[in-house]
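Here the complex is missing a single protein chain, while all its other protein chains stay put.
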Amino acid sequence: MSIAQKPNYLDSELGIKSWLTTLDHKRIGIMYLLVICVFFIVGGSMAALIRAELLTPKGDLLTSDAYNKAFTIHGVTLVFWVLIPAVPAVLGNFCLPLMIGARDVAFPRLNLLSWYVFTIGGVFGIMAVIFGGIDTGWTFYTPYSTSFSHTSVVLAVTAVFITGFSSIMTGLNFIVTIHKMRAPGMTWFRLPLFVWANYATSLIMVLATPVIAITVFLVGLEKVAHIGIFDPALGGDPILFQHMFWFYSHPAVYIMILPPMGVISEIVACFCRKRIFGYEFVAYSSLAIAIIGFIVWAHHLFTSGLSTYSAMVFSFLTFLVAIPSAVKVFNWTATFYKGEIHFESPMYFAIGFIGLFLIGGLTGLFLASLGTDIHFQDTYFVVAHFHYVMVGSAIMGFLGGLHFWWPKITGKLYAEGLARWAAVIIFLGFNFTFFPQFILGYLGMPRRYHSYSDEFQVLHVCSSLGATVLGFGYILTFCYLLYSVKFGAKAPKNPWGAKGFEWVTDSPPPTDNFDFKPVMREEAYAYKPDYEAPEVVHERA
Amino acid sequence: MTNLHDEEHSDVVHAASVGSYLANYFALLGLLIITVAVARVDLGILNMYAAMLIAMVKTVLVVLFFMHLGKAGRLSRIWALTGIFFFLIMIGLNLTDYSSRHMDATSSPTQPQRGGEQPPAE
Partner (left out) sequence: MSAHEQELHLGHQFEDLKQQIESYTIGMWIFLVTEVMFFGGLFTAYIIYRAKFPEGWVHGHHHLDWRLGGLNTLILLTSSLTMALAVRAAMLNKWKPQVLFLVCTVLLAFGFMIVKYFEYSKKFREHIVPGPLFAHKDDPGQELFMGLYFALTGLHGFHVLIGILVISAITIRTINMRRMRQDFIPVELVGLYWHFVDIVWIFLYPLLYLISK
């Protein structure tokens, strides 16, 4: 069995040092995954605290100050160190060069540097949590953050500032990689849609992230030197902060959701054994979402002093983003039509994604309308809406991708039965957690309070129970995936019978990705009419 | 085969003549003098537009003749324009808010009246 003994990227070099100095995009992706897991646990445990506190109407578990810190740490860690990097930095890093048939990204050193910068930013974030926490909410709104909060705002914004650069480096790397590193024959319209999605995401990363960098830099400067730029007492305009903050942070939502959308396109095409319906439209819709995503930001400011005229402009622009999002959903569902559908675990996650994204996306329209937004602003309706998109859909897509490429990444098969159960549990747990929050918000429960009127208790208890189920689903996933690394059966090259360069190389791939020179000779997802898919292989549990 | 200065890489090597660099430099100096001179004449709001116009001309000169954007390939040109485009989006859409705030201020006096019509609290 000479094939089995061939060195792959995991065992060609051993030891911690070989990992910390690696330039291999696949290893860097895994290093990102490890750091992200740490922050997922931090942010997730804060969520557990929040849901435990909200079981009862009185603030009996946490003081209001402690509660403020809990939801801020929850938001900051999960947004900046989990959701934003999850798919691009882990799955994107691992798969993107494989999918386009390259040996590595264009700038491997920059890639490693981005991981270090990310981790150093993370260390600052952890320091902010340890040295007093932070209570401003993940949005750092001024003048509260600059003039009144006595928590570690400076450390936290430093952390965000530093981490932003890792995002810029990843985005820059991906753009150049996609432009310049494609294999012969891999034209733009033969690219897998995950690559298109990552290109659109990178566009946002390089264009929007510098703005958040300068914004939090000014917050830090204001905090330290009182230059007055966001302080109304000194003539500054706090709404300018909100403009600049959301100029990044709204597109950042699309950083979180676009790559999972790309993942879903891969999974749906593979398990329907069919080219994605309207490939070009799905590809362009990624770019459209990225670009329109830049011109909608002020819908976060509808109730905070934005001029009426401007609010109308932004309301209209916000509705536009529904079009490319809907194109994606319609085209995924249309792909199922007359497809040869295989219900494997990644497909469970993909279908879950479509369901959650549908609810998350459609409720966004309520918030884009000026009239209803006045009612829903800063209620649990908003909380539920953005959790459906940023957490429900994004994490569902991330887990779907992780399950899809897990055999490729680790070379091992996980317990397929458990994975299907996990997908169902996460889907149900998530809906049980956040659907009641739509109703809570509709009834007028404001966000960010640790105590509430008695009438809201039933729905809050539902939500907390759902969160327990959701948490169980995540822990289950974590356990069987980890178990498979050690005890899983060896994965073949192409366990799902999928098309794409990443499935013709070994599992796990060799350090240089391919033992041959990949050349693209057909369309992407050329499953029909004459592709004989290999038998699907998975481990029964 | 790996020498950059070979013929086959002529499209990535772009060295203009020293004279063209000097000409560009003196043009920039000339524009610097003009921008200072214009600022010393009071033209009201036109001063700012003139200063920005001159700065943009200088930028174009630097970008074309020092940075060789014209020879840097289509992709670099597209990206350079992308940067300017999104910068203008940021400014432009921010100004939709700031340039129309006064419209809200004039309509606000009606609000206290509306407040007065509310039924008294029970």
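List of remarks:
A and B are the chain letters, set down in written order, and residue numbers restart from 1 in every chain.
Basically, a contact is a pair of C-beta atoms (placed from the backbone, for glycine too) under 8 Å apart; a residue touches a chain by one contact, two chains touch by 3 or more.
For clarity, every value in this text was computed on a predicted model and none was experimentally measured.
In terms of the touch definition stated at the top, the absent chain reaches A, B within the entire complex. Of the options A:Leu91, A:Val105 or A:Ala298, the residue whose C-beta touches the omitted chain is A:Val105. In the complete assembly, the contact with the undisplayed chain comes from A:Met181, out of A:Val38, A:Leu55, A:Leu113 or A:Met181. On the side of chain B, touch with the chain left out of the figure occurs at residues 2-5, 8-9, 12-16, 18, 21-22, 24-25, 28-29, 32, 35-36, 39-44, 47-48, 51-52, 54-55, 58-59, 62-63, 65-67, 72-73, 75-76, 79-80, 82-84, 86-87, 90-91, 94-95, 98. Although one chain is not drawn, its touching partners on chain A can still be listed: residues 97, 102-108, 168, 172-173, 175-176, 179-181, 206-211, 213-215, 218, 221, 225-229, 234-237, 240, 243-244, 247, 512.
By definition in this document, only the chains that are shown with their structure count from here on.
By the touch criterion stated above, chain A contacts chain B in their complex at residues 179, 207, 211, 239-240, 243, 247, 294-295, 297-298, 301, 306-310, 313-314. Those residues of chain B whose C-beta lies close enough to touch chain A in the complex are 75, 82-83, 86, 89-90, 93-94, 96-98, 100-101, 103-104, 107.
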